[in-house]
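Working notes, beginning with the structure itself.
As you look at this complex, bear in mind that one protein chain is not there, while each of the others sits in place.
Order of writing sets the labels: A, B and C. Residues in every chain begin at 1.
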Amino acid sequence: MYFDLTDEQQAIKATAHDFLASRFKSERIRELAASEDGFDAAGWGEMAELGWTGLALPEEWGGQGLGIVELAILFEEMGYALAPSPLFSSTIVGLALTLCGSDDQRDRYLRPLAAGERRGSPALWDAGSPASPGEFTMEAKADGDGIVLDGVKTMVADAASADFFVVATADGRRHLVERDAEGVSVTAEPSIDLTRRFSSVGLDGVRVAAADTLPGEAADYFPVFHRLCVALAAESTGIAQRTMEMAVAYAKDRQQFGRPIGAYQAVSHRCAQMLLETENARSTVYGAAWAADAEPESLPLAASMAKAYASDAGWRVPNASIQVHGGIGFTWEHDLHFFLKRGRANAAIFGDAKWHRERVADAVLAPAPDPAAL
Amino acid sequence: MYFDLTDEQQAIKATAHDFLASRFKSERIRELAASEDGFDAAGWGEMAELGWTGLALPEEWGGQGLGIVELAILFEEMGYALAPSPLFSSTIVGLALTLCGSDDQRDRYLRPLAAGERRGSPALWDAGSPASPGEFTMEAKADGDGIVLDGVKTMVADAASADFFVVATADGRRHLVERDAEGVSVTAEPSIDLTRRFSSVGLDGVRVAAADTLPGEAADYFPVFHRLCVALAAESTGIAQRTMEMAVAYAKDRQQFGRPIGAYQAVSHRCAQMLLETENARSTVYGAAWAADAEPESLPLAASMAKAYASDAGWRVPNASIQVHGGIGFTWEHDLHFFLKRGRANAAIFGDAKWHRERVADAVLAPAPDPAAL
Amino acid sequence: MDLTLSPSEEEFRDEVRTWLLENNPGPEPEGGLDEVMTFRREWQLKLHAAGWAGISWPKEYGGRGATMIEQAIFVGEAARQEAPSPANVLGLAMGGPVVIAHGTDEQKQRYLEPILTGDEIWCQGFSEPESGSDLASLKTRAVKDGDEWVVSGQKVWTTFAQYAKWCMLVARTAPDAPKHQGLTYFLMDMDQEGVEAKPLVQITGEGEFNEVFMDEARIPEENVVGGVGNGWGVAITTLMNERAGLAFGAISQIQNSLGRLAKLASEVRTNGGSAADDAYYRQRIAQLHIEAEAMRLNAYRGLTKTMQSGIPGPEGSLGKWQWADINQGLTELALEIEGVYAPLSRGAEQAIDNGAWQYGFLRSRANSIEGGTTDILKNIIAERVLGLPRLR
Partner (left out) sequence: MDLTLSPSEEEFRDEVRTWLLENNPGPEPEGGLDEVMTFRREWQLKLHAAGWAGISWPKEYGGRGATMIEQAIFVGEAARQEAPSPANVLGLAMGGPVVIAHGTDEQKQRYLEPILTGDEIWCQGFSEPESGSDLASLKTRAVKDGDEWVVSGQKVWTTFAQYAKWCMLVARTAPDAPKHQGLTYFLMDMDQEGVEAKPLVQITGEGEFNEVFMDEARIPEENVVGGVGNGWGVAITTLMNERAGLAFGAISQIQNSLGRLAKLASEVRTNGGSAADDAYYRQRIAQLHIEAEAMRLNAYRGLTKTMQSGIPGPEGSLGKWQWADINQGLTELALEIEGVYAPLSRGAEQAIDNGAWQYGFLRSRANSIEGGTTDILKNIIAERVLGLPRLR
């Protein structure tokens, strides 16, 4: 038993940390936040060179063949740096193709994805569907030996820079749809999060050939879902870590009533609470990432625990950091708000804390017994 | 508009405060807590002399004819003093007879009750029934022109010193049953609260003459219920007030690291939180008490708000006070635990905070709309 | 104890209600702040013409001479009907009262009328970048030069400074005196070369606040309020009045928000019904309602007490603290209820309520900072209500 990063994992973390710190300084994040589509082409190229686009994908298809632990380490640093990048969306698509695709699809889509030559994003939520995740409603209507898709997918991340989408339908299947296919339209959906953009993707009689429907069926995507939850929870952990550090640094420096504010328990205990939440988030993420690699039967519960906890910590810690900063933390010129907004958006997507806690309750509560017995 | 006690109300409060402070010093409470039935005969006699046994009962039947505001003032002081007394149980029975009894019953039962010559207690919860209040299950089986009762009522307060019970049945009616009637047995149910005792009351083929069934039907008891909730919430407010004062006094006095602990924000902000909870409890109680007297249509919501809030404050404030006191607050020799236990028991009976919040939700949330509309 | 309005208070309430129903111009225009200010100036003129500007001011100064209860009724009713703010909200709530309480006859003559009409907008220059909670540590200096004071320094969080004619400025006039002494309260003309206001963009993207830079700005000596060296006392009473005056409006706003939250919960579908059917959300919504009711009743108790003693007590700090908690909790819950749609903001096709809750969530982050941080309010309660020892 050794519950810490190995030397190799430490090295991955350090590389990611240093690269992201130099690449995404405050000014660069602000440029991207103010830009039309928020996409950083140069940064993407460098990430591909570093092998991040294929980090946890099989070597056979051009990936690095590393595990979910390494992926979590990377995404914690992405969150720490608040890197605006479609890497998360592309990673999800890569995992879906790896776990649920055909060899032909992997050859056509996974290989360029792993190399960073193309980008994909999952298009899952149907516009107008309930606010808590459930079944998909878009029909896969038979059309020759393929299908045709009609409807609108929403909350699609990084759609503006995606080359293709992986579209979910009511039969539990996923379909590869090119961004520039006939009938596909992308409409930006403004959100509080300026460092990861969301869009609606309209599908108006879009034809999908049989070869572009993934062979995997509904339940086959659970392992993809649980892994992406871990990566997203890791990102939120990084957000918590960074904003906690900002609060601590400010509390040491800022003077009021003749001492640094960090000497007051109202501030110092709030900082201690931030540490607690950050470390708890990190532990649940590491535990779930380890389970994904080494003990997959415990992944579903572990992933829901990590996503639930980190969903909360990912916005509550930045929120507390704003409180420590006082007025300056409420200004646009301070970076904190970008973290708060990304953390809050992360909490909402792929099942919020309440939804994941309900999954945990399913797992830990025995089925209801005979109601006649008190 | 004048949202404060009038001079007359202030006088009632001061009298109650002074009498209870002199009557229920720590040693006396400990004697009663250690006694077999917890009943203080001498104290009861004095309360009757002060007119408290008939405070909010009609003058016509020997009461003082005061309102629920005055009753709340009295019970806040009862909680403040942590007076062990069946006054609360007898007050409930008095309200039930006033609002739902016949003149004959009022003559036989209400008049001696108001004079403090006899004591009654409501016997409502059926042993083995669900943990959240709902329907009563004991059947009122017809027997000649009366009925016969079989079963066990539990969580009956002050049963050991009660002369009679008001027993609820499944048809929504209440029945007067003498303590020494054939088939009645009382079994103490030990509880954390040593200053108000609970019992189970067994009814084994107990006959009730028609004249002893109150004419009121199910919904007629709601006004009784809401008023007793206000009185109980007032008592919990007094518990909060007293234990907050104990914390503040200790925080001024106790020295650690060279200063009084009240100078540390961990302590002083906890005390501020106690004040907030106490004042909120008091305001909701006053608001509900005023509604009972002046605007009965808003009483149901106001009473549930008061009982919900004061249920929480009534044990959380003593709990926080223990934390301020540290180790000494965890000892039997300090009085705090008696307050914590009474506050927690008060929270449980007559609908806990969750049950009352659910009533508030019923009132404030519109009925669910067409689920097709997002 | 009597929570009902007296016949004359009821009459007043009905008059306010009717007038607002007939005259409320409705929501503010979308677009820039300039449009909003024009709209608010018109609204203030209308208020003034009907005698609703400065309702708590004495009649001799152009006010209505209303009681505190009447003022609370007006503010509460205006918020309930979602009437806009007048243009000169700080002039009415703080500027006028401070001149009436501490000003000279000449100052009353000069300043009060244009506050009521909105011809001259007022702003408040208290906070500085280095002096947030520790207001008394402020560094802006005023030095006497003949019959003028020359002021240099920086203020921050100055609402609508860009529209203001007068700034209620607290500056240090005796640098060697203990920090609470040696402060003076000035009325500074914003229309001069030495004064520059720069909007400070907030995390909502809006710029209601400003930084104000003073570089040898000049203030004639007759613009001192309350006497040289008495600035701290004058500023504190101003802040207390501000807090008390705003309470009933804040309470009505919370009630409105709770109504919208209930509607949101009923309308948002979850898997298995609406959010309003979910026991977890129901408990939290109910708790917010209970706390809001406690806050409302606390405020009435405070009002009764203030009317007896004449001065708002430190208990007012409880209300401000509680308001921040409730408002933050309410907007946090709204975003939770919106589930997967929680990130979508104004202008998004799929956004719920066009992103109103997202704005509310972000804006309310400052509720526990602006107008006295919750930490400082807890200190005040601990020290001044409970009598606990001060740390410093």
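Here, a contact is a pair of C-beta atoms (placed from the backbone, for glycine too) under 8 Å apart; a residue touches a chain by one contact, two chains touch by 3 or more.
These numbers come from a predicted model, not from an experiment.
Note that of A:W44, A:F225 or A:Y264, the residue touching the chain absent from this view is A:Y264.
For the chain left out of this panel, the touching residue among B:G65, B:P133, B:G146 or B:P260 is B:P133. The residue from A:F164, A:F225, A:W290 or A:F339 that touches the chain not shown here is A:W290. Within the whole complex, the absent chain has one touching residue among B:S200, B:S236 or B:T278, and that is B:S200. Contact with the omitted chain, checked across B:L5, B:V148, B:A181 or B:A266, is made by B:A266. The chain not displayed touches subunit A at residues 1-6, 9, 69, 248, 251-252, 259-260, 262-265, 267-269, 271-273, 275-276, 279-281, 283-284, 286-287, 289-290, 294-295, 302, 305, 308-309, 354, 357-358, 360-361, 364-369, 371, 373-374.
Although one chain is hidden here, its contacts on subunit C can still be listed: residues 278-280, 282-283, 391. By the touch rule set out above, subunit B reaches the unshown chain at residues 125, 127-128, 130-134, 154-155, 187, 189-193, 198, 200, 255-258, 264, 266-267, 319, 322-323, 326-333, 336-337, 340-341, 344-345, 347-349, 352-355.
Here is the rule we go by: only the chains that are shown with their structure count from here on.
When each chain is reduced to the average of its Cα atoms, B sits farthest from subunit A.
Per-chain Cα centroids separate subunit B from subunit C by 41 Å. If you average the CA atoms of subunit A and of subunit B, the two centres end up 52 Å from each other. Shared interface positions of subunit A, defined as residues touching 2 or more other chains, are 128, 130-131, 264, 266. Among all residues of subunit C, those that touch two or more other chains are 268-269, 375, 378, 391.
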